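Excluded from the complex is one protein chain; the other protein chains are retained at their positions.
So that you can tell them apart, the chains are marked A and B in the order they are listed, and the count of residues begins at 1 in each.
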Amino acid sequence: MINPVLLIAIPLLAAFISVFIQKLSWVLLFGVSIFTAISGFFLQKGMFMIGGWKPPFGINLMIDDYSFIIIIVINLLFFLTLLSGMWELKKNKTILMVILAGINGLVMTGDLFNLFVFLEIITISGYILAASSDKYYSVFKYLVLGTLGSSLYLFGIMVLYGTLGTLNMADISQQFPNVSGSVKIISLTFVFAGLGVEAKLLPFNAWVKGIYGNTTPLTGPLFSTVFATGAIAVFGRIFGQILVPDSTLIFAFIALGLITFIFAETSAMASKKLRELLTFSSIGQAGLIITMFMIGGFYAALIQLINNAFAKTILFSYATKAYKSNGDDTINNMSGLFRKNVMMGFGFTVATLSLIGLPLFFGFYAKINMLQSAFALNMWIPALIILGSIIEGIYYIRLLVKLWNPGEEGQESSELAQSQFVIKNGFSLSLIAVLIGIIFVVSGIIPDFLTENIAKAADSLSDAATYLSTVLGGI
Amino acid sequence: MTINSLIAQGMISSLLVYLLTKLNKKLGAFLTVLFSGYLLFVIFGFQNSAGEVFSLIHFGEFELTFMTSHYAWYFAIVLTLTYFLVSFFNPYWMKKMVNPAAYNMLFMVSMVGTVGVFYAKDFLTLFIFYEIVVWSSLFIIPMGKSRKTPVIYYTISSIGSFAMLYAIFYLYHSVGSFDIQAVSEAMSQAPNTYRFVFFTMIVAGLTKLGIFPFHTWLPAAHGSAPHTFSPVLSGGLVKVGGFIALITATVIPSFKILAGDLQLMGVPFENYLIMLLGAVSIVVGTLMAIKQEDAKKLIAYSTVSNSGYIIIGLMLNDQVGFAGGMMHVFNHAMASGAMFLSFAAIAYRTGTTKMSELGGLIKRMPLTFAAYLIAIISLAGIPPMSGFASKWLIFQGLASNGMMFIALAAFFGSIGSFLYVFRPLSAAFLGQLSPKHKDVKEVPWMMQIPLIIMSFLTIFYGIFPGRILAYISKIQESVGLKGVEIEGTKIIAATGMWDSLVITLVFGGGFMLAAILFFISPKAKPVDQMNTYTSGEFIYDPDHYHYAKNYYATFENNYGNKKRVELFFDAVALRVKEFGEMVKTMFFAKSVSFSIFWIMLFFTLVYFWGDKV
Partner (left out) sequence: MSYLIGLMLIVIAFLWQVTLEGFQRKVTAKVQRRVGPRWYQTFMDIFKAFSKSSISHGFIYDFGAMMTLGGTMATVVFLPFSGIVAFNGLDNFFVIIYLLAVGSLGMAMSAVGSGNPWASIGVMRALTQMVGYEVPFMIVVFGMIFGYGTSSISALVEVQAGGFLNWHLLRMPLGAIVGFISLMGMLAKKPYDTPIAPAEIASGPLVEYGGKHLGMLMLQHEFAVFIEVGLFVNLFLGGGGIVAYLIKYAAVYLFATIISAVLGRFKIEQVVYHFYKVPLALSLIQAAVVIFTGLGVEIWL
């Protein structure tokens, strides 16, 4: 059993060392990543006090089933990201280790202010990484909005602190229902908006297009899977368990989630560049998953979160590699590219079909669970989810068909019309693609082997009482 | 052999086929023939099985199960037969295919998928296999002529399948079960729920069948799919939609559940509305088929029209019309399969399916011609081929209910079908043989096999339609309808009867008489194809002397040339894209100020009206 504090401390320590010993940083990064990826499975569950102060007075880390599974997923994703982006690491190794520490802390922390700190750590690292793509204006936008988001979040928790006198999540969740309505609205909307910036909810996410749309093989998967998963998981934690909105306000949030989903999917449909398309798809998925968290479908939300994260790893890695190798990612110029690298094509296809939610792939299980929990609420939400899925399916299928089959319109498909594009340094991605592809297929046929822990995680999220007693039980 | 292990075997051997095709292209293709034959053989053994339950796997908290039934067998045998017969063409097309391994694998997956659809005991299983069929067939289509049409196919198909998914979960929410039997029992108490489910679920059937306004994918996809896959799409996969309609309207007995609703011409208005859509698709399909230049597109539009007959028959839910609709499933599978296959054969030898580039092929490909001829006689509903039996039954069903507007469409489609089926016959097989096709040969013997079998079945069941109708009457009884009445070779409806054998014999007699007259008369002198009455002109070029282009131009002029439904869908797609662009400019603008505006707006809204919520 591994103490969760190590998951934050060791990456930070390694980052510190790597500043001094540049040559070792490569080894350190991979070592740390492998360590966290493996140790995620052996994480000790329960509450950990930092500095010996008992909650609600001190800061604590909380490993329940929910954060446990998120930690595993995030650290695995981080490792996969490193693998697929290992030619892009350059000078970013230290910052990557900081990100790893930050994202682990973000998921595990049990304190709202501590969460803010970790959030700042990863967003600032995010600015630095994003700046490596030379699109400074986009980074500037990210900076402005990210700062705005952090301020809004900070303001929200300030209101809470002023009212309740505590920032400990468990403590707040216990007292939150008794807070007056206007304070609830103010604090909730500020926290919502603040997190919405990172979680890519619609009116707050203007930075995403510039950042995601110009990613490299490293930052693409990193932002779209590791960051996105972390941000959405925190979102789920806070609005699913800690600051549960009233039934009326929640509909406003659900509406925003659904608007994000459908609007972003239509934007993706109108996109001609692969990375841009995937960007909007990521936004859409974020909207969908947050909607699921809001309506209480934690199980479905988690499955879709994992499904989306692993699928996007392949999709973004491939898209960014294609751009990196050819300087272009216009879909029309890529026709028949999969014929040159069938393994990546397989992984990409499976990931895509899983994302759309077609049967025989894991995503279908996510979809039926989503519909099931959406129907428990009312009839309109599932209808909108289905509408979004139709749009999503259309542009992904258009993409797949194009990428598999070279050929002029009106002529038989043939190798002659194949794209001039190539994928360089694709070996690690091929392996990842095949691996994830097989996992998606197997878990699409027998979902049980993945879902057992997810179900536990969802239960722990909806079971606030256990959370409280674990954290505050000592008092 | 059980259904569940059959499905598992199919899925595994599709992988095997993939690998073997990578090794040797022909080997893999022959394996598809072998396996589809095996599947046909095994399915055939389930002829009299009903109510046997097989469990496939636990899918999360759900269980996927199969159950045998008569209607499932009927559809499964039609589909596997179509797949089996078409698979004979596969070995010859491997060289021309861009990705033969994937083709063979997807061919198998879609075949196994259809079996899964038909034998599903619960809606979840049905939906899973339905979607498997959709995506597996989807990826075959772009190997043909177009990369756009699979998207059209997927779009329309997913509109249907997601509507069905919605209905399924709506049912699950209100009934608490996916099981078709349980749902159908629960629905008899809840006609209001069912009314909604009926319309949402049947959309899947309509999209797959290509019923107006969802017909646009058929000509697009069937017309541009690989030549060997079009017959499967048209003859086979379209029928999956028929099956969904059957489940929605008959297996869940709509006629009983909705008996309290407004009845139009003897059926609930819900069924009547669907029939009206079927009627419109008959007319649209016929009119559009008449003016196609490409034979494959023409046959695809004819499928639209024939799907209309199927849905009309099924929605009648009576003794006669329903049997006609069911029988039409088989007839159309054989007829359109044979038509597509004979044009695949032509494309194999000449490389084109454009009718204006062909002509006079009867002299070079007589067997293909014969297969095509028999198929179109059946498709046009002319005795003594099997197509007449189903059309006759549908007409009788319509007549006994007095549905004159639907009958108008049915009659129009039936007479109109003479026009469009004759056009390829005339333009491709008859008329002047083009010099560039002088050395064309008949297709290899293996490609002849399916043509011969399809023709044989069409004739055989034309003479003895009772053989099929007897089974259909079993189906009817199993779903609570009165079985169609057969007496020997006589088929009896409430409004009349006919005897297929007598008609065949009389026709045979008439033909003999004519033949005798012909042969006792002085022998005719054979002349060259160019040796005709030319109004005194000197004719030297057979290509110019062949009437094939704009065949029915004069008729087409009467109804214009706008594809209004396609235009509408295009407009919708354009609007969606424009909306997407608008979202991009409004929320993801280059300037960050837009975003600040939205955030401010959000907070303004919250603080102005937040206290209200």
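Note that in this section contacts are C-beta pairs under 8 Å (C-beta built on N, C-alpha and C of every residue); 3 or more make two chains touch, one makes a residue touch a chain.
Computed from a predicted model, the values in this text were never measured in an experiment.
Asker: Among the chains included here, which ones are touched by the excluded chain in the whole complex?
Answerer: Listed by label, the shown chains it touches are B.
Asker: Check the options B:Phe456, B:Phe507 or B:Phe568 and report the residue that touches the missing chain.
Answerer: Of these options, the touching residue for the absent chain is B:Phe507.
Asker: Which one touches the absent chain: B:Tyr545, B:Phe579 or B:Phe597?
Answerer: Of the listed residues, the one touching the omitted chain is B:Tyr545.
Asker: Which residue among B:Met1, B:Ala515 or B:Leu605 touches the omitted chain?
Answerer: Answering carefully, the residue with contact to the hidden chain is B:Ala515.
Asker: For the chain that's not shown, point to the residue among B:Ala190, B:Leu419 or B:Met586 touching it.
Answerer: Of the candidates B:Ala190, B:Leu419 or B:Met586, B:Leu419 is in touch with the missing chain.
Asker: What residue numbers in subunit B mark contact with the hidden partner chain?
Answerer: 360, 362-363, 366, 369, 373, 377, 380-383, 388, 391-392, 395-396, 398-402, 404, 407-408, 411-412, 415-416, 418-419, 422, 425-426, 430-432, 494-499, 502-503, 505-515, 517-518, 521-522, 524-527, 529-535, 545-547, 551-552, 554-555, 557-558
Going forward, only the chains that are shown with their structure count from here on.
Asker: With chain centres defined as C-alpha means, what is the inter-centre distance between subunit A and subunit B in Å?
Answerer: 43
Asker: Touching residues of subunit A toward subunit B in the complex: what are they?
Answerer: Spelled out, the residues of subunit A in touch with subunit B are 137, 140-141, 144-145, 148, 152, 181-182, 185-186, 189, 193, 202-209, 246, 248-249, 252, 263-264, 266-271, 280, 335, 339, 353, 358-360, 364-365, 367-369, 371-372, 375-376, 379, 382-383, 386, 389-391, 393-394, 397-398, 400-402, 404-407, 409-415, 445-448, 451.
Asker: Okay, in this complex, where on subunit B does subunit A touch?
Answerer: Spelled out, the residues of subunit B in touch with subunit A are 57-60, 62, 96, 98-99, 102, 124, 127-129, 131-132, 134-135, 138-139, 142-148, 150-151, 154-155, 158-159, 162-163, 165-166, 169-170, 172-173, 226, 576-581, 583-584, 587-590, 592, 594-596, 598-599, 601-603, 606, 610-611, 613.
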